Structures are given as structure tokens and as C-alpha cells.
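Quick one: the structure is below, and I'll ask about it shortly.
Yeah, one chain of the complex is gone here, protein chain that is, but the others are all in their spots.
Chain nomenclature is as follows: A, B and C, assigned in order of appearance, with residue numbering initiated at 1 for each chain independently.
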Amino acid sequence: METIIKQLEKVKLRKPILVEGLPGIGNVGRVAAGYLVSEMKMKKFAELYSPHFLPLVIIHDDSVSHVLKNEFYYCKSKNRDIIILTGDTQSISPEGHYEICEKILAFAQKLGVSDIITLGGFAEGRVVEEPRVIGSVNDKKLLKIYEKYGIDFGKEHSIGTIVGASGLLLGLGKLYNIDGVCLMGETIGLPLVTDPKAADKVLQVLAKILGIKVDLSRLEKTIKEMEERIKKTDKIHKKILQEMPKPKEDIRYIG
Amino acid sequence: METIIKQLEKVKLRKPILVEGLPGIGNVGRVAAGYLVSEMKMKKFAELYSPHFLPLVIIHDDSVSHVLKNEFYYCKSKNRDIIILTGDTQSISPEGHYEICEKILAFAQKLGVSDIITLGGFAEGRVVEEPRVIGSVNDKKLLKIYEKYGIDFGKEHSIGTIVGASGLLLGLGKLYNIDGVCLMGETIGLPLVTDPKAADKVLQVLAKILGIKVDLSRLEKTIKEMEERIKKTDKIHKKILQEMPKPKEDIRYIG
Amino acid sequence: METIIKQLEKVKLRKPILVEGLPGIGNVGRVAAGYLVSEMKMKKFAELYSPHFLPLVIIHDDSVSHVLKNEFYYCKSKNRDIIILTGDTQSISPEGHYEICEKILAFAQKLGVSDIITLGGFAEGRVVEEPRVIGSVNDKKLLKIYEKYGIDFGKEHSIGTIVGASGLLLGLGKLYNIDGVCLMGETIGLPLVTDPKAADKVLQVLAKILGIKVDLSRLEKTIKEMEERIKKTDKIHKKILQEMPKPKEDIRYIG
Partner (left out) sequence: METIIKQLEKVKLRKPILVEGLPGIGNVGRVAAGYLVSEMKMKKFAELYSPHFLPLVIIHDDSVSHVLKNEFYYCKSKNRDIIILTGDTQSISPEGHYEICEKILAFAQKLGVSDIITLGGFAEGRVVEEPRVIGSVNDKKLLKIYEKYGIDFGKEHSIGTIVGASGLLLGLGKLYNIDGVCLMGETIGLPLVTDPKAADKVLQVLAKILGIKVDLSRLEKTIKEMEERIKKTDKIHKKILQEMPKPKEDIRYIG
């Protein structure tokens, strides 16, 4: 099985910009993307399924279950239409990250996307009073465009890498001639702990870039509502290791 | 090598329903499926082989060995014909689960299957005096259909995910327009311990759904007879780790 | 890259029988196969390369290195021609075992092979004074044919599985309509320790089956000569783990 993107609705978008917010450090990207989807009343138009996700379904409170997936939402906007990519999970294998990001980029290209904004958290390893939004771009020319939005472009921190979709969509995006910027909200970086403050800062910058108005007053409340489902997903991995009859070890040997 | 399904006999089935019972928590699914196959005198008509199973053969008491496989059985029934999928093992890799489930779903679709029932155990982590049968569906409309059979649809428990074939056949089944319900018998959830009580409860519900009569009085006896072979399979993994010169470890799980 | 078999010489073989002896428990299979190749002055006619072997070359004493491989040898014989498959290693991944065995079986079928004999060790976990040769077949009808050769078919031992090529060539061989028997010499089963006694017993049975005469008096001496190279291969895995700058862990995460 290959990673597949199932389009639910044919859409015609004007100069669309793709914003990615998937689970990661502090859940910053996922929470920010989820809040936008809800505040902008965006509409889902495509779903992504992958054999590189954990092989399981999540059961909702109404006893209906669905297999892990990523989702594409869109809305019309004044200047440019907006696509948001969010979802339950990221690849659990390195190769899977590459395959999934390639599928996303090919799909984005088909939709006419020429710009990507990826959202994430940057683990500081300590409590951050006033989280900055740290940025990285996949082309030097973009620094000029983005530095007016209050993004911190690498003067006072020593971040070295971006792992997963937020990084690869930038790096591989270059091969698709898609410009990319990654916005990372500073956060303590504890596993399984959502950081609303960092998400708030990222959303402020993002709204400025997209030229939209977002009422952030409901963010903390929305996050609390999302927490239940987020926790379910976050606990999946731990659960698997505990619940499973007998974690299978891989057989590798030189005999 | 890809996962392959080798059809041994051409069958023509009337509105067939597929019941999956593979090894997992408490061996509930496998034991229930195996008992049905034996009691209903079902006939094997297809076998599934996969590179995502452990690379080994099981030696039977008569010194004849066979490679790990899953098996499809069928029988004619009053209202709808029944297909049962059972076997030695599940995938040992996450990607493998997806590939195998896709092959099963494509095969089921070819046979005209529009409904799947997957069987499993739900690990309570404690001794369960009166095991319930907990359910999940892949479409809301199914709740109405199935709630009359005494299935517990999520009121008093907090199950969050279903791992492996029992989950994926539901989740991916949705993409094939196949309706699915998962029946999970509550069990203590000890590794390598078969739970006849949970299997009994699952079989009672299943018989009602399928509209068949199954004499469950021989279940405990049959399980004892199956134990020998089940133990062989269950011990495979431990044996491998001991016999092999130096295996490296990787965390895999079977749901 | 896929597993490939590179044929070095076109051969025309009469009713050929394939004998597999690759590294494994006690190095029984590999040593027995290697001794036969040398005593029968067999000729190499094909090589197998696979991405499922460790990614390394072995350096010989003359500073010439070669990538890990398996090798096919043949010789003409009175009744039926003999093919021997031996080599440096087996697959390091479960999926790889399946792929490699499939390639071997397809190649064997092309050469007209209808019978396979796989050789291995059976780890008893204790010193064995008089090692038996334990057998398993992939079809019941073969018991009659092979039980006259002094093979122990499962009465007094409790072996349950055969892992790797010796098992899969039997199990998957069935799908190719190739009859197979596995001969396992009882051995203590210590990692990295070659057992000449078990290899001797296996060779005695094998010679009877093949209807050839093999002078086994040079076996211990030959094994000593092979030891040097065997040790190099056996130590590969340990070396890798020690020498490598930084064993890389796999990144898997649910973020």
C-alpha cells in the first residue's frame, strides 16, 4: 500500500497558500492549525492515508472509529485562498516521512500552491516566559518577505535542524519550486504537553502573514476541548506498548 | 515479495459477510473464529501469505511443516453466506498491517462482501467476572443495527484505539464502502493466555448477528485441543530470541 | 535495489536437486555445504546479492574485498545433478528472508529443480554426545521417502519452528510445487561456535540421500581452515556495533 490522498471535493483555489500544522513538539502546529480551521469555518476537501502511520483506528466517544489520517481544509480569503493540512499523526518511519511529504507536495502543486507555511514548536528545554516565533526559510530571498512579521530569524538561538513534515515540506518543497517558511513557537518541549502560549504567538504571526483577522480569545478554551482527543492520540504509543500481548522483536541475525 | 492470496477453490457466495478472528489479546478472536470453523464444518477456500509475517515455518506433530499463513473458510447459511478469516499470525511491521488489510479488503470486495465483523479481546488489566462485549463501528448508521445484540457501545469504558487487523479492516474498510463492526470481549489481557470466557461471550453475540445456532458446550474442550498449536505459535517469538545467535530488537506489536 | 541472482555460466542440469547450507545455528548447514563443495570439486555458476544483507564488504587476506553474497555451485552426479547454495550470510530483515527465498525458488524452478534439501542445526541448549539428525518435510508423502535414511522425524523432540532460509525454502517451496526436507543436526547452539560433529552427522545422511560417497575424514581439518573466514563473518555484527561512530537509532514518533 502506498500513501494515498483521497479528494472529497473538487476545489478551485485562487493563489492558494498551504499551512501545515501536524502533531509535534508542544502540539504547537496542530493546535494552531486546528484553531484556524474552527475559527475560519474551513471545509475539509481531502484526506491522506498512509501505511507509515501506526496501524490502528481511534474510537470516538460515539463508538465510531476511524483510521489515523491527515486532513486538508480550505477557505476562500481576500487575497489568496488558504489550505490547511492537519491531522492525527505523522509518519512513524523515516522513509515514510519522505513518501508522505512527496505526496503532499505533488498534491499541493496540482492545486496551484506556490507557498508553504509550516508550523511547529521549538523545544527550549526550559520554561519560556515570552515565547518568540523562530523562523527558517528554504530560500534566502524569502527572508526579506517574512522578516517584517516579527519572526526571529536565527540571531539569538542555536536551532540546528527541523525534523519531520515541518522540515521536509520546506526542504523537498525546494525541489518542487515551492517557497517555504517554518514558524516555530518557543516552548518547554515536554512530551505530550500542549503549549497554548506558543500556539498563540504562532497564530498571531500567521494571521499577519495571511492577512486575516483571527479572534484568539477562544484559543485556551478550544484547546481544552481538543485536549481530550489530543490526549487519546498522544497516549496511543504508550498504550500500544502496554496493551499489546507481546511486543514483537525484529529478527535480525548473522548466522 | 508482496502479500498474496492464493485461492484454492472458486466459490460463489450469496451476500457474504466476512468475520475476522486472528491472534491477539487473549486469543479471543482466533479462538472464536476457530471454533466457528470447526462447529460449522466450514471449508477452506483461500490462503494468505505475507513477507510481513515472521520468516519461519511451524512444524506439526507429524513432522510436516508449513509457512505462517492466514486462511479463508466459508459456509452456506440461511440468509447470508459466511466467510471466516483466521490464521497463525498477524503482520510484524506497521506497514505490513496496512498492506495485508488492503489485500484482504480487495479480495473481500471481489467476493461481494459488504459487511465485516472483526473479533478481538479488550484488555481490562484485571480479572473480569462477567465479560461484556464492547463494540465499535466504522459508520454511525451501524449503531442502530448492532445495538440490539447486547453489544456495549462505549458508555462505561474508555477504550481509545484498536490496533492491527481488527482495527484496520474497519478503518480502511470505509474506503472500500464496506460496513464494519468490531466485537471485543473483555479479558484480563495477559500475554499468551487464552481466555475462553471472553470468546464464549463474543461467540454468543456473533451467532445472534449471523442468525445461526452454535452449540458452545464444546468450546472449552476445543480450546484445550487448540492450545497445543496455539502455544507453539505463541512460543515462536521467545524461541526465536533464544535460538538466534544475536538478534537485534525492534518494537513491533500485534493487535 | 532488489535481490538479484547473477548467473555466471549457463548450465544444463539433469533432474537437479538443490541443497541449501547457509550460516545459522552451529554453522552446521554452512560447514556441511562448504565441505561438499570442496570435496566434490563443485563449480560456482551463480551469485546472489541482496539489499537485505548487511551493507558491507569482507576484506580477504590478500586485501581484495567482496560484498556479502550467496553462491550457487553445481556438479554432475550419477543419478541426479547437484546444486549447492551456500554463502556469507542470510537476510537481516524478516521481509528480506521472504524476498530472497522467493528469488531462489524461482531460479531453482527455472533450472528444473523439483526437490530441495535444507541443512541446519537444532539448538538443544546442552552438550549433545550423539547428535541425531532431525527432519521436517513440506509434504506428508515425503516422510516415506526420507525415513529410511536414519532421520529422526519428530518422535522424541519438541522442535516447533524453523527460522530463516532453511524453513522458508520448505514452506514457500510448497507454493512452487517443490518438495522439501530440512535436515537439522543436534548441537549445543552456542552463538558463533561451529559444531563439526553435527555437520558430520548431517553430511552422512545427506550423502546417502544424494547417493554419493563423501570422505568425511578431512572435515575437521577443513573446518579449521574455514574457521578463519567464518569467524570474520561471525564477528561482523559485533564489530559493526563497536566500530561504528554512533549506532543510529530509528526515529519513530507520534508527536
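Rule of thumb we're sticking to: a contact is a pair of C-beta atoms (placed from the backbone, for glycine too) under 8 Å apart; a residue touches a chain by one contact, two chains touch by 3 or more.
All figures in this text were calculated on a predicted structure; none of them were measured in a lab.
K.L.:
Which residue among C:K6, C:K110 or C:K224 touches the omitted chain?
P.N.:
Missing-chain contact among the listed residues: C:K6.
K.L.:
Give the residue, chosen from A:S50, A:S136 or A:T222, that touches the chain omitted from the document.
P.N.:
A:S136
K.L.:
Identify the residues of chain C touching the omitted chain, counting contacts across the whole complex.
P.N.:
Listed in rising order, the touching residues are 1, 6, 49-59, 61-68, 92-93, 96, 232, 235-236, 239-241, 243-255.
K.L.:
Applying the definition given at the start, please give the residues of chain A touching the unseen chain.
P.N.:
Looking at chain A, the ones touching the missing chain are residues 25, 91, 94-95, 97-99, 101-102, 123, 135-140, 143, 153-154, 159-164, 167-168, 170-172, 174-175, 182, 189, 191-192, 234, 237-238, 250.
Rule of thumb we're sticking to: only the chains that are shown with their structure count from here on.
K.L.:
Provide the C-alpha centroid distance between chain A and chain B, rounded to the nearest whole angstrom.
P.N.:
35
K.L.:
Can you check how far apart chain A and chain C are, centre to centre, with Cα atoms defining each centre and the answer in Å?
P.N.:
For chain A versus chain C, the centre distance works out to 49 Å.
K.L.:
Which chain B residues reach two or more other chains?
P.N.:
Correct list: 54-55, 92, 240, 244-246, 250.
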